[in-house]
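Complex shown without one protein chain; remaining protein chains in place.
Moving on, here comes chain A:
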Amino acid sequence: MSSAEIIRRCEALYEDLDFTAAREWKAAEPGRKVIGFMPIYVPREIIHAAGMLPLGIFGGGDQLEVIHGDAYYQSYICRIPRSTIELAITKRLDFVDGMLFPSICDVIRNLSGIFKMMFPEMYVRYFDVPQNYRDEIGGAYYVEELHELKRGLEALGGREITDEALRRSIALYNENRRLVRELYDLRAAEPWRVPTYEAYLLLRAGMVLPVEEHSEMLRAYMAAVREEERPMRDNVRIVLNGSFCEQPPLGLIKSIEMAGCYVVDDDYILVTRWLREDVPVEGDPIENLARAFLHHSVDTAAKYTEREEDKGRYLLEQIRRRGAEGVIFAAPSFCDPALLERPMLADRLKEHGVPYISFKYAENSGQMQPIREQAGTFADSIKLWGDTGS
């Protein structure tokens, strides 16, 4: 299969706001259940081990007209909760048996309460994570949270989630994470071979497909692009930061590269890269998932940085490891975590002489020209005067 065919399939999945693939998966066998989750991280392994499909709900994008959603959220607020409610009210999520709301911000937290009130029959859970990263403190609490989730899914599915099943699921997700890392490595090494919008669509496909199928897709895509000739452009290499929750429209993702910037690392769809190392398959699987979260998860604005000297370290590491020449801060409007984090990260970049630009978007932003011009000017300035000094 050619990479174009694979990407066409991903695009169809991305555009399908009725989640037909997940509906078909559910209908294929009686008793199957689907658990929706919002960005940025939930332990999909536990859902998978329950025999259920974890389904990433990343808002409504730019194809969904929000009509009802505005009646639930006031004006000064990001768009993803509105479009998520719109998806639910228009019955696009009527096949979903449960929804998980990870600990991202106050908006998503409160959205969990709205779902509880709107859909009292649904399994709705705010998935809290520790902001304390010591095994005996935050770890102990998190292990209990994971057990609570496990118990909830067992009750919903009417069957026990065995350690053996969890280990199998961990192994499958380890493989999937390795493939995603490989995709990101390939893009960083030869960004002309893996355009970012293709990498992005591949990750989005992973939010609606079973993990086994998604891993196959990643393998097939990488095999295909390694064989194909693709033109190399004179683009600058940038890291994109701030887009971990509400996603930009595909047009914006494309525009950045078209403006002369190769994205060599980003924070799109973090759930696929949240754990930076394999989760051990030996031993207590829940403890293993907890430790991986505490010690090997990515750094993002939704997490507390314990030590001042670690602020921005992850971003600087991305820049160094990927050979980036600059940073684009792209955050959704009204996104408190990303926008509050930005000045601190910007200061770190200044200290290290890394150029950056900032802009905001919404998932339904339509005007790409200003962003393209800004990104283009940024790329030109790096080419003409660039010296990252990092």
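Odds and ends about this structure:
Everything below uses one rule, namely that a residue touches a chain if its C-beta (ideal position, glycine included) is under 8 Å from a C-beta of that chain, and two chains touch if they have at least 3 such contacts; residues count from 1.
The rule is short, and it goes like this: contacts and distances are computed from a predicted model.
The complex appears with one chain absent; UniProt names that chain "Benzoyl-CoA reductase subunit B" among the candidates "Benzoyl-CoA reductase subunit B", "ABC transporter permease subunit", "Pyruvate dehydrogenase E1 component subunit alpha" or "Sarcosine oxidase subunit beta". Of the candidate positions A:36, A:61 or A:81, contact with the unshown chain belongs to A:81.
Listed residues A:3, A:112 or A:318: the one in touch with the omitted chain is A:112. Within the complete assembly, A:347 is the residue of A:5, A:182 or A:347 that touches the hidden chain. Although one chain is not drawn, its touching partners on chain A can still be listed: residues 71-77, 81, 101, 103-107, 109-114, 116-118, 125-128, 130-132, 134, 136-138, 140-141, 144-145, 301-302, 304-306, 308, 311, 333-337, 339-344, 346-347, 360.
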